Every structure is written in C-alpha cells, then in structure tokens.
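Complex shown without one protein chain; remaining protein chains in place.
Order as written gives the chain letters A and B; numbering starts at 1 within each chain.
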Amino acid sequence: MSIARDIMTIVGVSAGVFFFLAGTIGLLRFPDTLTRLHALTKADNLGLGLVVLGLLPQAGSVRDGLKLISIWMFALLAGATVSQLIARTARQRGPFT
Amino acid sequence: MTEFLTGAVGLILAILALGLVSILRGPGDADRMMAAQLIGTAGIAVLLLLGAVTGVPTAVDVALILALLATFASIAFVKKGLSRLDTDGPG
Partner (left out) sequence: MSIATLFEIVLAAVVLGLAIWTITVSETYSAAVGFVAYGLLVALIWVRLDAVDVAMTEAAIGGGLGGIVLLGAAARLRESEAMTAERPGRVVRLCAAALSASIAMVLAVAVLILPDPAPTLAPTVISNAGATGLANPVTNVLMAFRAMDTMLEKVVLMLAIVGVWSLASDQAWGGRPGPRHEADPNGVLAFLARLTPPAGIVIGIYLLWTGADHPGGAFQGGAVLASMWLLVIMAGLADTPPVSSRSLRLILVAGPGVFLVVGLGGLCFGPAFLAYPVAFAKPLILGIEVAMTLTIAATLALLLAGAPERSATR
C-alpha cells in the first residue's frame, strides 16, 4: 500500500514541478504584461494543485489533508481575483508605465 | 522518498528564483507586482513540501497564512495609495 502511495506522490509532485517550470518559461518567453500574467497565474496554480494532490497520500490525518486542500483553494481564489485586478490596472496604465 | 521531495523543493526554489529574475526586471510595475503572486504559489508549494520533508507539520500553517495574505501586496498595488479603486467593475 505504501508503495502505491509513494508512486502517487512522485507522479503528483513531478507533474507539479513541471507546471511550475512551464509557468516560469512563459514568464521568460512571453512578450508583454498580460500574457506573462496569464502564464504565471494559470500554470502556477495548477502546479500547486498537483503538488497538493501528490502530498495528500502523505498526510497523516483527514484534517491535515483538508488543510492542504483549503490552502490550494485560497491560492486559487487569490490568483483568480488578483490577476484580474493587476491586469486591469496594467491595461489602464499601458504596458510601460 | 525524503530525497525525492527535497529535490523537488530545490527545483521549485530554483524555478522561483528564475521567475523572480524575469519579473523584477520589469519593465512595468505590474510585472514587478507579479513577484508577490509568484511567491504566493511557488512559496506555498515549497512550504508544503518542506513540511512533509522535515517533519515540521506546522509549516503547513505558515503556508495557510501566506495563502491568505500574499494577495495584500497586490491589492495595495491596484489601489495606488488612493481611496478610490477605478479599475474595478465590469469592463
């Protein structure tokens, strides 16, 4: 049983790291503010979700697992709302101010 | 298992550093503001993994605080020190 859980952790965390990497490559390669914001908030939140998914089998209790999931929910909520606000501010001011 | 998770922490940190370099270079304030957002997600991932690696389960509570409060810097940015927020609403 423990091997199955470890495999799930390895797969989940590896996939999470991959999406963090994808997000950062987007940051480096995309040309302007809005596309970079897109790369950052979407890919990183997915990466965090996969890391949480990978860590769930290692959680000691149901309570710890629920805490992990609620942290991801907060990050999702924050990412979604704040990226909206930043994007509107960036568009209003123009890309180079 | 521990080695794998520690390696993953190191990798995410290195990715975070790379992202920080790209973000802080600018050109605009909006780009720089993404730093808080980047640490808000990658930093939380690092903390969660650290909690699993080092057996400090309370690291998860720090991640909880970060998840709640990492947005505040960005809110301060969009408010520009003013009381009105004119970039809100439909549009």
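Note that a contact is a pair of C-beta atoms (placed from the backbone, for glycine too) under 8 Å apart; a residue touches a chain by one contact, two chains touch by 3 or more.
Values in this document were obtained by computation on a predicted structure and should not be read as measured data.
Remark: the absent chain touches shown chains A, B in the intact complex. Residue-level contact of chain B with the missing chain is found at 3, 6-7, 9-10, 13-14, 16-17, 20, 24, 26, 29, 32-33, 35-36, 39-40, 43, 46-47, 50, 54, 56, 58-59, 61-62, 64-66, 68-73, 75-85, 88-90. Taking the whole complex into account, chain A touches the unshown chain at residues 70, 74, 77-78, 81-82, 84-85.
Note that in this section only the chains that are shown with their structure count from here on.
Residue ranges of chain B in contact with chain A, taken from their complex: 1, 4-5, 8, 11-12, 15-16, 18-19, 22-23, 27-31, 33-34, 37-38, 40-42, 44-45, 48-49, 52, 57, 60, 63-64, 67-68, 70-71, 74-75, 77-78, 80, 86-88, 91. By the touch criterion given at the top, residues 6, 9-10, 13-14, 16-17, 20-21, 23-24, 27-28, 33, 36-37, 40-41, 44-45, 47-48, 51-52, 55, 58, 60, 64, 67-68, 70-71, 74-75, 78-79, 81-83, 85-90, 92-93, 95-97 of chain A touch chain B in their complex.
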